[in-house]
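Next up is a structure, given as structure tokens.
Only one protein chain is missing; all other protein chains are in place.
And then subunit A:
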Amino acid sequence: MRLYAVVAAGGFRRYATYRTATAAGVFTNTVFGFIVAYTYTALWEQRPQLGGYDLSQAVTYVWLGQSLLMTCAMMGGGFEDELMDRIRTGDVAIDLYRPADLQLWWLASDLGRAAFHLLGRGIVPMALGGLVFDLTLPGNPLVWLAFLFSVFLGVLVSFAVRFLVALSAFWLLDGAGVGQITFLAGMFFSGMLLPLTLFPGLLGEVARVLPWSSLLQVPADVFLGRHTGWGLVGAFAFQAGWALALLALGRLLQSVATRRVVVQGG
């Protein structure tokens, strides 16, 4: 356990090292937040209560999206590129040789990364957005706690998906294609482009039960107080269910990969 705590702290510090890059990222998140918030304002001014949100909630949703974009790695990127590279070059043999579990090792480092991105890239854009737009912030500290827990579950789901993507490199070697599909799914089905409650008919129903909705749609709804009481428990159960299922699948794939696949390299 101590080992994984150290790995997580390492993940945090690793991303915290690049301060200019973080500042640049915050700037970009803020610019995108402004652009999208204006388009949502135009949309909600014509259709108040669209998707069950009022204008202020819709704009808050935009800024939550910018804050969680990196935290939940909706666009992908982060550890899986590195792991795929290690699989392709054969360096993964060294990882398997270590007295630590492959999945838990990368999970710990990804949790460290997510914690840094939440603090370093999440807070400032939201605060800057709050200066210009009227945001709906929860008054109840318990809602904030529930939100943080929901984000944690979202990061677990995000990790589990990206771990599967990375392991595909054992068979495909070049993960560029799979990575691109995950990027598209992450952007579209997380609710980053538009809240999933606005998706029509069957598309909406499917989008809302796919794992990616755990990355933004569910945490944002928790933040906006749309899940309370048993509904909140249900939302957590939905996220935790996907996290467990996908992590278990990752574990299964990992054991198949390590037993059946010949590692590259010389």
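As a working rule, a residue touches a chain if its C-beta (ideal position, glycine included) is under 8 Å from a C-beta of that chain, and two chains touch if they have at least 3 such contacts; residues count from 1.
By our rule, contacts and distances are computed from a predicted model.
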Quiz item: What name does the UniProt record list for the absent chain among "Beta-ketoacyl-[acyl-carrier-protein] synthase III", "Transporter", "Multiple sugar transport system substrate-binding protein" or "PadR family transcriptional regulator"?
Solution: "Transporter"
Quiz prompt | Contact partner of the left-out chain, one of A:Ile123, A:Leu137, A:Ala176 or A:Val206 | solution = A:Ala176
Practice problem: Quick one: say which of A:Leu43, A:Leu119 or A:Leu210 touches the chain that got left out. | Solution: A:Leu43
Practice problem: Quickly run down the residues of subunit A that touch the omitted chain. | Solution: 18, 20-21, 23-25, 27-28, 31-32, 34-36, 38-39, 41-43, 46-47, 50, 174, 176-177, 180-181, 183-184, 187-188, 193-194, 198-200
